[in-house]
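A single protein chain has been omitted from the complex, and every remaining protein chain is retained in its original position.
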Amino acid sequence: MSTVRRIGVLTGGGDAPGLNAVIRAVVRSCRIAHGVSVIGISDGFIGLVEMKARELALADVSGLLVRGGTMLGTSNRGNPFRYAFRRPDGVEELVDASAMVKKNFEKLGLDALVVIGGDGSLSIAERFWRELGIPVVGVPKTIDNDLFATEYTFGFATARETATWALDRLHSTAESHHRVMLLEVMGRDSGWIALHAGLAGGGDVVLIPEIPFTFEALIAKFRARERRGRPFSVVVVAEGAAPVGGNQVFAGEDAVTGWKRLGGISYQIAREIEARGGYEIRATVLGHIQRGGTPVPTDRILATRFGVEAARLAVAGEFGRMVALHNDEIVSVPICEAIGRVKRVDPSCQLVQAARSVGIVFGDEDIDAVDLSEG
Amino acid sequence: MSTVRRIGVLTGGGDAPGLNAVIRAVVRSCRIAHGVSVIGISDGFIGLVEMKARELALADVSGLLVRGGTMLGTSNRGNPFRYAFRRPDGVEELVDASAMVKKNFEKLGLDALVVIGGDGSLSIAERFWRELGIPVVGVPKTIDNDLFATEYTFGFATARETATWALDRLHSTAESHHRVMLLEVMGRDSGWIALHAGLAGGGDVVLIPEIPFTFEALIAKFRARERRGRPFSVVVVAEGAAPVGGNQVFAGEDAVTGWKRLGGISYQIAREIEARGGYEIRATVLGHIQRGGTPVPTDRILATRFGVEAARLAVAGEFGRMVALHNDEIVSVPICEAIGRVKRVDPSCQLVQAARSVGIVFGDEDIDAVDLSEG
Amino acid sequence: MSTVRRIGVLTGGGDAPGLNAVIRAVVRSCRIAHGVSVIGISDGFIGLVEMKARELALADVSGLLVRGGTMLGTSNRGNPFRYAFRRPDGVEELVDASAMVKKNFEKLGLDALVVIGGDGSLSIAERFWRELGIPVVGVPKTIDNDLFATEYTFGFATARETATWALDRLHSTAESHHRVMLLEVMGRDSGWIALHAGLAGGGDVVLIPEIPFTFEALIAKFRARERRGRPFSVVVVAEGAAPVGGNQVFAGEDAVTGWKRLGGISYQIAREIEARGGYEIRATVLGHIQRGGTPVPTDRILATRFGVEAARLAVAGEFGRMVALHNDEIVSVPICEAIGRVKRVDPSCQLVQAARSVGIVFGDEDIDAVDLSEG
Partner (left out) sequence: MSTVRRIGVLTGGGDAPGLNAVIRAVVRSCRIAHGVSVIGISDGFIGLVEMKARELALADVSGLLVRGGTMLGTSNRGNPFRYAFRRPDGVEELVDASAMVKKNFEKLGLDALVVIGGDGSLSIAERFWRELGIPVVGVPKTIDNDLFATEYTFGFATARETATWALDRLHSTAESHHRVMLLEVMGRDSGWIALHAGLAGGGDVVLIPEIPFTFEALIAKFRARERRGRPFSVVVVAEGAAPVGGNQVFAGEDAVTGWKRLGGISYQIAREIEARGGYEIRATVLGHIQRGGTPVPTDRILATRFGVEAARLAVAGEFGRMVALHNDEIVSVPICEAIGRVKRVDPSCQLVQAARSVGIVFGDEDIDAVDLSEG
């Protein structure tokens, strides 16, 4: 424990607002509270294979709190167990570079490694610890907030604010033009951003992967609003949302794959609603805008607390663990408990109930009931 | 002149931040400065046909300065000369409802009509004045800033800020992930938003309708940045941008029409770059988000000044004219001078030159030169 | 229970972002989920004395989610047990108007009353229930987040964001000009806003009521930063912060009362640091800016959930209770448990420890230690 003198830190996977704030907190608390030095590893796990690393002093993390992205970079070729090695003849070959990781970890004189990443990166970190004996500490990261074993992760609050801000803007146009507007937000496996943004942004309909919808229910809602003198609606769509019966309802169309890849599910949903309901619809896919920008205070604070605790765990020699938020307190859990599972929205949870109470429709409603409601 | 006692006001065409600020300024200056009452007409010109109107007191416009959209509503069935009349049997028929407009204008006891709208609405207003003798005053409105006869219109500054804000967010992700990111902004006929946002948001490439691009030039730019250790780029695309030779280069693909309609040109451009350059690209189409939101101060001030001058023109009996901004002063011009023409970006203007000087590429560059540049 | 048909709602005490969101959620969930009508009472409890009330339909709360302030108004003459009655001769007299409240409550045909307010308003609400038998439900509100019995209240997150945003702006100037900048934020009795904003905004020093400070520790911190090549510091001051020994250290100065009243404690602190340390200091008192503005998503969601639960309690006949947030779930507690106590920052809590770990100084540090630190 007292032997920890030098800690490595890296960021893996997709971008999330707050990554820099974690790095800053690790560096500051290591140096100020523990007198330990920190080595920043570039481009995720790849930096450990290719030996891209440098010491991080306090000055290096100055001004970092407000910056989106990660000063260390990240990588999509992230798995050192299946490292895309480029041979001299230019051909890429997948090789197990874990022995190289182990060797470089020692060469850098590291006593611990802080891995900031999502499910994929944490799974690799866990193998580092279990298979290679590299002393790791994990920090959970996901825009979608669907990581198990922590109530919230940094990045989510900023993404939610970006989505809400977009909804605020769409509202005025929807109202002025008497239109149905769709906003597609992130959430391939879970509807957290859509649910929160829908509540915060006054959405009329929220479509999430956890609650399959019917077009009949959507159109019934639009019609009910029209009868109440509100001939416009705003729909929040999680990218993983799907109608009852699944996405194969769109399957006859050749263009689907292309859209799915470049556009989003909301274009398909828009077209279907237009065809069935005679509406003119506009869809916006927020995309990577949700991953960027200055983190909001919630994320800056959570990221800072995660970084402080990760440094403490590393210095204390509590390896194989991940920091987490439970009841507004920072705790730690074994990494293996957190990975391989998705935290989904429970359709009967308080938040969904509250949303229904204020008139938000999820598309699974009894159509006659919707039809009669005032919402 | 002294006979002007009652002024009507309506908003036509697409949404733009600042519409409410114009309405507020018309109402406030009419009542406070001129002692004249104002009648708000709902849903654009349709409100004149269907007689939807009500008096606007000071209290009605309280708090309006910060709100996006238009409190009066607007309409897409906007032309009373070709009014979509719904017959009792449900069939729609296009009829000339201009006589009805004239009759209702008199029934409402109006002495003048302020029309806030874009090229289409102003053209109708001009016919009102010329053909029907309805005393109109125009206020120019276009997000795209491509209206002739005024240097700027309200709404543009807010749209530009929204686009810049999106670029700021995309930058961190592009940099962290070593990616090419595309942002598609409004501008079917002109590249003002793309050009301004590209300058303000530090774009690497700006594609506008006025300057046809080649994919070779784009890819040369990306490669040049890579060599300089910047393996990421941010591209701003106006929705009307097109490669040299026009959009028919995409014509072989069946899906084009659908994309063009629901998604945007940037998806096509992204796919083409991926195919030619081996890049993994993410495209975001901002869409109607650019039309909404609280107007920025520039737009609130311009809209207020436009509203004040429109009221003054109406009270002074200077009809058939439109307010405009020339050299930071509010002036007025005959409506007929403003309509039917598009103000385009001059490819040799100072702003484009400044953009090139700081390394922004428009896609028309000599590829070898780009290749050698540092940008 | 089934007899609840008509619910009154009022807002008391100071402004907080999210008040309108609670009102909206009460109205929407009453009408949509419970089929119950809602009467909005104007200007706090005074509206019950002076009978200012009107029914709130869905249309009345449309667009309310994004608006700061309270559509119902509030009052500083808020206590009906000591109502400032203005006699015909113009003299004000304090009278007990509670019988009038009871009478008007019945006259309005109300079956329950939702009171949204802080400690003062909730105390009155509790007396209504206990002494007058008026069936009340409470919704806690405080910018400062120092209300007992709930983990968070709406308004706090927005105030925190405003304060953080101000810190972000001060940072660049402090750094460019090599200056000490003070930012005074709300918190007469507790340091929650200062602590959170200090963490989120990268403050160097945070002064809160719960931790008395010494000027020696502050100056030692500034000096330590100078030695590290950081000749600037940003200090966050809660308005209730005080040096060891209390505010009487300033007592010799006549001007104190005036400053305290119109300016803030930070002007005194600034002057003291200037005198002792030879620094040129700039202080900004954020003041009521923290109470205004569009609520951030966190507050919109919490306010909505509070409103939904308050409506449910009222309809279910669970009176004398207040909604609260425990472990991210909405619960209810007896109002009497919440009032008359202040939730203070525990100086040994995780958040303060995390702040110290990243180098934030609270002014109670051992000066030699500060002097040696790197922060």
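Chains here go by letter, A, B and C, matching the order in which they are written, and residues are numbered from 1 within each.
As a working rule, a residue touches a chain if its C-beta (ideal position, glycine included) is under 8 Å from a C-beta of that chain, and two chains touch if they have at least 3 such contacts.
What you see is a predicted model, and the numbers here were worked out from it, not measured in a lab.
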| item | value |
| --- | --- |
| Options C:Lys52, C:Lys103 or C:Arg271, residue touching the unrepresented chain | C:Arg271 |
| Contact partner of the left-out chain, one of B:Asp15, B:Asp146, B:Asp168 or B:Glu184 | B:Asp168 |
| Identified contact with the non-displayed chain, of C:Ala166, C:Val206 or C:Val358 | C:Ala166 |
| Touch criterion as defined above, residue of C:Arg291, C:Arg312 or C:Lys343 at the omitted chain | C:Arg291 |
| Residues of chain C in contact with the chain not shown | 11, 14-15, 17, 19, 67-70, 73-76, 162, 166, 168-173, 175-178, 181, 254-255, 258-259, 262-263, 267, 270-271, 280, 282-293 |
| Where the missing chain touches chain B, by residue | 24-25, 28-29, 31-33, 58-59, 62-63, 65-66, 151, 157, 160-161, 164, 168, 171, 175, 196-197, 199-202, 228-230, 294, 296-298, 300-301, 304-305, 307-309, 311-312, 327-330, 350-351, 353-354, 356-359, 373-375 |
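Throughout what follows, only the chains that are shown with their structure count from here on.
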| item | value |
| --- | --- |
| Chain copies touching (chain A, chain C) - same or different residues, decided at half shared | same |
| Centre-to-centre distance between chain C and chain B (centres being mean Cα positions), rounded to whole Å | 41 |
| Euclidean distance of C-alpha centroids - chain A vs chain C, Å | 31 |
| Multi-chain contact sites of chain C, meaning residues that touch two or more partners | 63 |
